[in-house]
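Step one of this worksheet: look at the structure below.
As you look at this complex, bear in mind that one protein chain is not there, while each of the others sits in place.
By letter and in written order, the chains are A, B and C; residue numbering begins at 1 in each of them.
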Amino acid sequence: MHLLDYQRYGRQMILDGFGLPGQVKLKQSSIVVVGAGGLGCPALQYLAAAGVGIIGIVDDDLVELSNLQRQILHSESSIGIHKAESAASSLGRINSSIQVNVITSRLTPQNALEILGGYDIILDCTDNAPTRYLLSDIAVILKKPLVSGAAQKYEGQLAIYNLGPDGPCYRCLFPKPPAPENAGTCEETGILGVVTGIIGNLQALETIKLVTGLHSADRKPSMTLFSALGSPPFRYIKLRSRKADCFACGRKDFSLDMIAETDYVQVCGGPRPNWIERGLV
Amino acid sequence: MHLLDYQRYGRQMILDGFGLPGQVKLKQSSIVVVGAGGLGCPALQYLAAAGVGIIGIVDDDLVELSNLQRQILHSESSIGIHKAESAASSLGRINSSIQVNVITSRLTPQNALEILGGYDIILDCTDNAPTRYLLSDIAVILKKPLVSGAAQKYEGQLAIYNLGPDGPCYRCLFPKPPAPENAGTCEETGILGVVTGIIGNLQALETIKLVTGLHSADRKPSMTLFSALGSPPFRYIKLRSRKADCFACGRKDFSLDMIAETDYVQVCGGPRPNWIERGLV
Amino acid sequence: MSTDTVSLRIEFSGGLELLFANQRSHRISIPAIVPKDDGDVETKSADITYLIHYLRHNLLKERPELFIEDKTVRPGILVLVNDTDWELEGEGDYVLKDGDEIVFISTLHGG
Partner (left out) sequence: MSTDTVSLRIEFSGGLELLFANQRSHRISIPAIVPKDDGDVETKSADITYLIHYLRHNLLKERPELFIEDKTVRPGILVLVNDTDWELEGEGDYVLKDGDEIVFISTLHGG
């Protein structure tokens, strides 16, 4: 560690249970964040600020004006450029001493293993069901934990899938994707920006806890539910363990070839909703 | 509203209970954030992204390297400049259509009424007990809600003080400051950066709910406790109502002159801890 | 506490509330003993399988295909019995008790 690192990270290094070992673990860790949108932006900024050594950012989208309401690493001047590029340059301003890898390809069953293979932990910050299934299957194959966040309207959900020998994968809970016409993933639904902020922050926290060993090993599988208007807003549910008969994590020989291609393909028809018209109504 | 605003804010404007009226209320609101540090940075970015019309940033500190571990609006290139300036320029990148007021004076009993008087809601994102008492007393005098966050080590606290006719002020709960030698506010304690992120985000959320009318009016006074390592991490406690005999909000004629000056003065002896030495130990 | 009905708190979230008159929280009472199958003379204690059937016919306002598929909840819906994944409680065979809270959440995909 450089002398400047002690100054930069001193406030967390003096924490009980963190210390120099925690900081070294962060520095030696490599984390990939899939999706540099509402969830990815806040997760990325706290992972970078905390000193994660290598951060991968995977997103093939371009920044649009409608993103700026919540995707706080992007700026007006980055409209039109790749989100992964824009996010990386914001991280560079916060912490130039870490390595940031920019991946602007769309994640597919063909390239996902190669793109994600080198990282210790995968963050699911995506916005559609097919990519969520693909990430879960990849995490199973790579035997890596998947810190999964999701947000919609006033609500959010958080879970760590495929954690340890007993943690369920996404398919243990949801064996197959909903029919595309029922998924509601194509049509853009409303979202209160700060809800993605809260879930993205919690994803960063859980990731930091996993890396530094602060995540208690005897924690049972659980999911956090958040409702911005709820009372109480946070709620915790106890999840099933890994299922022996899970189509993905229940097989030793599991590979992506076994999955119907439709699981990974988003079928979207028609144009995006016209926000201007809707707003004016 | 401009056409571009519909595009920028469309994703929140289509939310139930938000809509065009919610967006207009945000645009017409003025919010002041005291402290552009660990709590202020995340709160500010989501308030700006959501379209709060006027944002005041009060902070007399300069950006230091040790801040960057969590104060995510500041960058390596802003080390040495005022935090309020640095934060304002980051907000300008996210949303140039809002007005940001920069106040780099230290908040004192002499200038606080004038500095904070023009805003609808005050966010307490400060890092010391005396300023917390000053802000509470000012909020009582101005009859404005105080969205108060605090964070230390792995823990955070969140409460809205002085809300409505019945909500307690900070002095209703804590009539007088702890003795300076017991407050632990001078010595810089450890802090996990993302804990300030989570509390700052929740402050932004509560503020947005207050402005847009999403905050349920019949909610009883409460405090949210957060522990990053706790299980469950969030916990809600029911607070007393406003106290008739409160030294501040219990008096019609309350003014800052009635408060002992020592309530507002931080007595700190000695130099800051030497993080480098500590880290190297 | 009556022996012939079971009182339940039902909650919908993750967008499912839209199918139920946009109301997240419901209190209902259902019979404690119900037919094994629609129109059957054999009976059983009311379980979650029956509850799903009951909700579909009594509380659901629109688009049943977004709630039900093959006599159970459609893929992507998680059922909770007092904050525990129903898979740990016997899934559809879980026999409902007075005062139980049953939550139906739709998994969210957005970010």
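Here is the rule we go by: a contact is a pair of C-beta atoms (placed from the backbone, for glycine too) under 8 Å apart; a residue touches a chain by one contact, two chains touch by 3 or more.
Note that the structure is predicted; figures quoted are calculated from it, not measured.
> In the intact complex, which of the depicted chains does the undisplayed chain touch?
Looking at the entire complex, the absent chain's contacts are B.
> In the whole complex, not just what's shown, which of B:Ile72, B:Ala151 or B:Cys169 touches the removed chain?
From the options B:Ile72, B:Ala151 or B:Cys169, the contact with the absent chain belongs to B:Ala151.
> For the chain that's not shown, point to the residue among B:Asp5, B:Glu85, B:Asp127 or B:Glu206 touching it.
Per the contact definition at the top, the residue touching the missing chain is B:Asp127.
> Per the definition of touch given earlier, which of B:Gly17, B:Gly80, B:Gly118 or B:Pro175 contacts the omitted chain?
The single option touching the absent chain is B:Pro175.
> Footprint of the hidden chain on chain B, which residues?
These residues of chain B touch the chain that is not shown: 35, 37-40, 125-129, 132, 149-153, 155-157, 173-179, 182-185, 189, 191, 196, 223, 225, 227, 235-240, 243.
Note that in this section only the chains that are shown with their structure count from here on.
> Can you check how far apart chain A and chain B are, centre to centre, with Cα atoms defining each centre and the answer in Å?
28
> How many angstrom between the C-alpha centroids of chain C and chain A?
Each chain reduced to its C-alpha mean, chain A and chain C end up 31 Å apart.
> Between chain B and chain C, tell me the centre distance in angstrom, where each centre is the average of that chain's C-alpha atoms.
Once rounded, the distance between the two centres reads 42 Å.
> Please set out, as single numbers or ranges, the residues of chain C touching at least two other chains.
There are none in chain C.
> Residues of chain A that contact two or more other chains, please.
153, 189, 191, 236
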